[in-house]
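For this view, one protein chain was removed and the others were kept in their places.
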């Protein structure tokens, strides 16, 4: 964890690298879909790059995340190799889930990406269980539950917050408030108009941050991670941001007021952070381009890998329904 | 609604009458169960008499309530005839639900007792729907959702609060906090340690009252009812009280600390309010006894009615599964 | 308008129901026009026509959506609720099963819940494991619930009216790939009677029993079989629960052979009930065993090659039928 101590140049450059990876990956997915090379349900994370990038620099491989259908930014930031994502998107045998899960169910336990769920709210109860495992096992693992603003109104949110609070579990509830839930505006459907304020009702720490400000997110995440590792319980972070696209690929997003969208895009966090890096002299243009080229190369290879990979065999249809590999126990020792 | 305007003698006497009805009914149910005349799952409301008694004087027959398995106090206070409850407890054809629902599902739409549910939390979403009907129909009906402290941690609570708040529905969420949920202490399982505080998170009014103080409950209920009728939205009331019995008939309640139980019983609200009536001269002893005798007579008759009533016919087993009476529409008029 | 799509038919039924009866209201995520009139556009213009009071977009809160529907129904309204995808009914099962389906019975008939729950599902759109399941067998197993679906736009219209004006809770199932399917327009205002199956193609050799969007595959199989000289009758169940046992028994007793096809997985599916019933009632009278064809016993896989192999195909139906003809 070289980046957790100080918010210095190296940290900000690494955050930017992850952001650029997310943005560029998204651009290339769009391009591949438009060209018909990929055929998939896809939920763009554009506009939300800062959140997982500034959070994930505090995490280890052993730390867990749960994310949602709109989760490719979380996955990439957590270190899930792009090639496995692309191959999964392409439905190939080499995908992170052998092509069986698809875009909404990307999993990579090796890097701590434990669940990607398509059911609103469901990342949270499972994250509670992952957090519980840290407490039961007495280890230092932290779990992050990513979810959207719309998910803050479903029952699973409430049950998870309360249980995590009561047991002081090492869980960070990261609400990525992009102001929309499908076609629904946050304000219209959320009593009280704040997600993080609800934390008080559970006796939990809740904070609101500008989700497009790397330092603000980094600070909030640092505190939350420290709290979790110290056994002081969960944190609810509401990171405000904006969705740059319709809900999913193919949705023109007409219901998003044009002026709001224009304003948000004019403040594209990827551009902003890049400019900040240069303005403040954290890195020079040449080094930045080298870094960006490496990302471009990675994604190019990911796409090539995906599209040249084989389809799953038909017998995959019925494997992995149950564990058929392990031999069941026939007896256990007991002491009288 | 003769009792809603002022908290005067008549109001307090009527509140006491309802409280005594609840207490005496409970005593007689216990006696009948002990003697083997009734054989039932029963959740005593003893200790919680004030809450529905002081609330219900603000309600009309047309107002709705939803209550829970521990709901006989709510039902009686709302005007559900004891004889229908007793006959239902006895499983007779003359019961409020023809013996088919039983103690946990007492229903009396005529008096606004719309649902009695055995599933924790479930009174709330349905109450939201009843409140919605008032808004859709533009009428003044108020709906009360009764529930326990334990129910404040389940998802249905959260979804219901938020939806009622967002739509400003005329619903009163009445949390009867009797400090226990089955064998579980409130504090241990409720993050934040307060139900009413959670109202803030929904932008809803939340108040905590001494649930054993008739005037406090009466005041809170008056405000909540007024708010609802004025279209100003829902209220969450947390009325603190104490459960005088185990969770259900047959549970000795060993897990309740003896000193707490003794202290609570020493402050039996029924005795207290009776004494207050006399001390403050709201009514004299003779009149009180007349009132109490009438209640005793009512319950005696209820028991006789129940135990002398016939059992349901076996063909009841398969009636009321679907509506088989109404003739379905075959066409509707349409305008081109 | 002599032809109409499924999406249009559903929209029209909702429109006509709301125009006729002011107690019909609509609740669901994104169903109103400010939210686009439904994620598939199926409920478009209804909130504009009938007002925000009667057509309401909701928060993402399926328990509250169905709970609100149950409560409003108890108070005399006829709510049409939408659960966006069938897999999300899992969130609202308490409200559906323990409440909507049971309140009439548990109240001894004093109350009832005239609630419609529209939901969509189905493989084929690449939505994979958590968005594509057919779970109708669950609801059919619950006394007090009705379950309805359709295979033509005209039936979508009249069965949806039948569901809305039924006095009991009805789960109304739509298929995600099917909204653009077109067919002859319905007779406006015609309300289907629930519980009636329909022989949609006659035949003497075997009875194919099915329901919903997969009927297209069944009809394709029938055509192919015809070329091989096998004359298959096709029955559309239309109401899955309670289903029209008599029509099935009468027809299968004539053909002597039955195959039940649905997109739900075979095991413990609706086909099991029908096969058990037919086998029992027609014991000794069948020329071949009753067969069932459903999807593969797994979650719905994402990869196109697997997703295609997951659902029943016309080819698999043909093969099964041919194996019965010996």
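As written, the chain order gives the labels A, B and C, with residue 1 at the start of each chain.
Here is the rule we go by: a residue touches a chain if its C-beta (ideal position, glycine included) is under 8 Å from a C-beta of that chain, and two chains touch if they have at least 3 such contacts.
Bear in mind the structure is a predicted one, so any value in this text is a computation, not a measurement.
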Candidate in contact with the missing chain, chosen from C:43, C:58 or C:130: C:130
Among C:31, C:60, C:97 or C:305, residue touching the chain not depicted: C:97
Selected from B:261, B:307 or B:321 as touching the chain missing from the view: B:321
Which residue of B:25, B:117, B:162 or B:212 touches the chain not shown here: B:117
For chain A, residues in touch with the removed chain: 64, 66, 95-102, 105, 107-109, 114-115, 117, 119, 122, 124-137, 143, 155-156, 159-160, 162-163, 166-167, 319-323, 326, 328-336
Absent-chain interface as seen on chain B, which is shown: 39-41, 88, 91-92, 95, 97, 99-105, 117-121, 150-151, 153-156, 181-184, 188-190, 247, 254-255, 311-312, 314, 316-318, 320-321
Interface residues of chain C (partner: the chain not displayed): 87-88, 90-91, 93-94, 96-98, 101-102, 105-106, 128-130, 135, 137-138, 140-141, 143-144, 241, 264-265, 267-273, 275-276, 279-281, 283, 286, 288-292, 297-299, 301
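Keep this in mind: only the chains that are shown with their structure count from here on.
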Length of the line joining the C-alpha centres of chain A and chain B, rounded to whole Å: 45
Residues of chain C whose C-beta touches two or more other chains: 58-59, 61-63
Set of chain A residues in contact with two or more other chains: 153-156, 188-190
